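Quick one: the structure is below, and I'll ask about it shortly.
Note that one protein chain of the assembly has been removed; the remaining protein chains are unaltered in position.
Take a look at subunit A:
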């Protein structure tokens, strides 16, 4: 079993992060922007997991789990806000 070098994970994570950022800048839909944020969080998590391989105390995995929780909370609240704004916009029509 040969190990995959750290740089490969770095490259993929940098690429994913920039694409998430580009989606946030370009698209004009709130759901799309939410998905871009999720991509960026995923890229950060990938870096944590990659660096965790050199750590005997597994700090990267534990921090990654917390990042996951925060991302899901943010997504739930953002969807609630989206639904509420949609409702009020429909009322105004």
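What we mean here is this: a contact is a pair of C-beta atoms (placed from the backbone, for glycine too) under 8 Å apart; a residue touches a chain by one contact, two chains touch by 3 or more; residues count from 1.
Definition applied: contacts and distances are computed from a predicted model.
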{"item": "UniProt protein name of the chain not shown, from \"NADH-quinone oxidoreductase subunit J\", \"(Fe-S)-binding protein\", \"ABC transporter permease\" or \"Probable chemoreceptor glutamine deamidase CheD\"", "value": "\"NADH-quinone oxidoreductase subunit J\""}
{"item": "Interface with the unshown chain - residue positions in subunit A", "value": "1-4, 6-12, 14-23, 25-29, 31-32, 34-35, 38-39, 42, 45-46, 48-58, 60-62, 64-66, 68-73, 75-77, 79-84, 86-87"}
